[in-house]
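Here the complex is missing one protein chain, while the rest keep their positions.
A and B label the chains in the order they appear, each numbered from 1.
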Amino acid sequence: MLIAVDHLTTWRYPAPVRGVVQSHRLRPAQHDGQKIVDWGVTVTDGTPGGSFRDGAGDWVQGWTIRGPLSEIAVRVTGMVETADTAGILRGHRESIPPEAWLRETPATRPDAAIRALAAVAAADPLDLAHALSAAVADAIAWEPGATHAATTAAETMAAGRGVCQDHAQVLIAAARHCGRPARYVAGYMLTATEKAEAAHAWAEIHIPGLGWVGFDPANRCCPDARYVRLGSGRDAQDAAPVRGIARGPGEAALDVAVAVRSVQQ
Amino acid sequence: MAGRQTRNGGRVTAYFNEMYEDGRVRAPYARLEDWMRHMPAGLRSLKQAEAEDLFRRIGITFAVYGEGGDPDRLIPFDMFPRVFTAAEWARLERGIKQRARALNAFLVDIYQRGEIVRAGRIPARLVYQNEAYEKAVAGIRPPKGVYSHIVGIDLVRTGPDEFFVLEDNCRTPSGVSYMLENREIMMRMFPELFQANRIQPVDAYSDLLRRTLASVAPAKCDRDPCIVILTPGHFNSAYYEHSFLADLMGVELVEGQDLFVEGEFVWMRTTQGPKRVDVIYRRIDDAFLDPLCFRPDSVLGVPGLMDVYRSGGVALCSAPGAGVADDKAVYTFVPEMIRFYLGEEPILQNVPTWQCAREADLAYVMDRLPELVVKEVHGSGGYGMLVGPKASAEQIAAFRAKIAADPANYIAQPTLALSTVPTFVAEGVAPRHVDLRPYCLVGERVELVPGGLTRVALTEGSLVVNSSQGGGVKDTWVLAE
Partner (left out) sequence: MLSRTADNLYWIARYMERAETSARFLEVGSRIALMPNAGEGYRNEWDALLRAAGTADAFARKYGDAVQRNIESHMFFDRDNPASVAACLGRARENARIVRTALTTQVWDAINTAFQELKGLERLPRSEVSIARLTDWTMRAAALVRGSIEATLLRNDGWDFLNLGYALERADNTARLLDVKYFVLLPRVEFVGSGLDNYQWTTLLRAMSVHRAFHWAYGGEVTAAKIAHFLILNPQCPRALVTCAAAANTHLERLARGYGAVTEAQRRGHALLAALADLTVEEVFDEGLHEFLTRIIGEVSALGAVVHDTYLSGDQR
């Protein structure tokens, strides 16, 4: 499938800022499930920094903006050819071993409720992962606005509501509790219904013999040709596609517009 | 003043006295004995006062973590030197360099292919779930394949030919300024000693350090590299050392706020505009280096630094993530690293160590707490430590509870019979326990100056030499052939 992405993020500052530094993971890395046809990122008045593929196999690109500027726009436009690999991440070059993805983070620390949720009976790791993903989907109702960027997995469990980020973090916490390496994945998704987000997130769980396999509890499925994978991390914060800092007073107002569509071949 | 006998955990232990053996003066100390005998009592206190005055005037002071009191406290300096013969040192030097090479080979390996783990020589959990394992540097090969550029190896001596490595310091070991200043002050106060003894100089250290740092400049640097030292600031207890080293090397001492990232490089704010920086000898912890990559609340670091580092625009010494190699649990496997990467037998021995994470070891440790030294896996500075033979029943009971609550956080070792060196005390001269920290430099070459920092436990019978716990320092001599 050919998927076109147009992703515009705008920061508006109350007063002009200087010395803006950003670190982007906004370029999909090639693997069996996705191939870049065309891809580009522009940043208002930005100077590109070094670019490299990190240990998790994700593309990282630094940007700096001297300023002063009151508004900064980052625009991602591109086209990716995707294939359905049944959620299995194949042909993705990375040097961090699965064991490193067992470490907990504050946002993915399991509490009693998550440990209870993780107590599913499954001998086979793949069955276990599917069971966990289904359990998370059952436990957390999809409800935008019920959580925020810093909500932890335990808080999500208590609330019983959340968005894709929260589903993914609870699933990661549960999987790690079961001794399975797990990570958070940020990307895009081609959506047909209202009940979905174009800027999307899901989880990957490491299965012996298969490697990394994606699970999307929010949509009760494994990633297929509708998904574009950008990058991964131990939790949502660690996997954030854009991290940045600016010198200036006040908080920025953030505006995000994402359009993902399929292109007729 | 012959080797004293002390009861230790039910056994009788003889401490090796580095000056006297079987009632006779050991050769390297022969001239010092004479010097000590002929020093008038009045002169000694005069010289001691002079030394303290010199330290205070040059500004070497030491702030103790978590204490109020005088922020400008001096580390007690003992004028009685500690001496090694050329032959003793030659063996130590080979052992230290061997260890520094193996530790770096280990770091390169675990951040690339992880062969030592795949070969089953060290458990994956110890490496990849280690707090100090930094996935941000995985897959990145630093210039010359060096992660730890200054390796401080803490050694203790228990006999004429018996040395043990107590721990490795692969991040940013401190104390080298004392090695240099102690020598400077001794030469100023007792020039006659240096005429009578042929003592190898240590002052090449700063040149070697500079050369080492320059040799690991990143590939993108196409000129004489601009080196800086990055300090957390003047409130840091080791600030004096940072500024001292910057001065000796003739490089700028910067704080995070003095640096910024633009484009592919790191720049320094100067009165004439931005200047590009190629090599950063950082004396701040990994977690504070870059708020975009590590702790977002850090104000000590430089936003974007890690992206520049990882794309080859700047060198960081030591590399983030180097701490995996000096973890007290990983320590146990260093002899294995030496065999695995270098195909050699370790020249310096490890102290036998029990991992409380292992059930059998835990049982053994709990059984023998009164005779063991127990340490936190990630502790440093002599804090969070139990010295069994010196502890009260209550202290031991309290520690037992702590270990039971979190066994994986503790390791235990036998109480070592640390050697003693004569030390000036109120009553005259008496033996006190010492350790040794040499500083091995790793860049294009592996280098070591003949000397190190000798720390001395000034309290009679004490085995804790940390300056934060009442330890002092001595000049350390290596005699020429």
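Assume a residue touches a chain if its C-beta (ideal position, glycine included) is under 8 Å from a C-beta of that chain, and two chains touch if they have at least 3 such contacts.
Keep in mind it's a predicted model, so treat the numbers as computed, not measured.
Undergrad: Among B:253, B:338, B:386 or B:403, exactly one should touch the missing chain; which is it?
TA: Residue touching the chain left out of view: B:253.
Undergrad: Which of these touches the unseen chain: B:268, B:347, B:366 or B:446?
TA: Of these options, the touching residue for the absent chain is B:268.
Undergrad: So which bits of subunit B touch the chain we can't see?
TA: Listed in rising order, the touching residues are 56-59, 234, 239-240, 243-244, 246-247, 252-255, 257-258, 268-274.
Here is the rule we go by: only the chains that are shown with their structure count from here on.
Undergrad: Okay, in this complex, where on subunit B does subunit A touch?
TA: Per the touch definition, subunit B meets subunit A at residues 111-114, 117, 124-125, 127-129, 133, 135-140, 260-264, 291-293, 303-304, 306-308, 310-313.
Undergrad: Show me the residue ranges of subunit A that touch subunit B in the complex, using the header's touch definition.
TA: 19, 21-23, 47-56, 60-62, 64, 66, 94-97, 99-100, 102-103, 243-245
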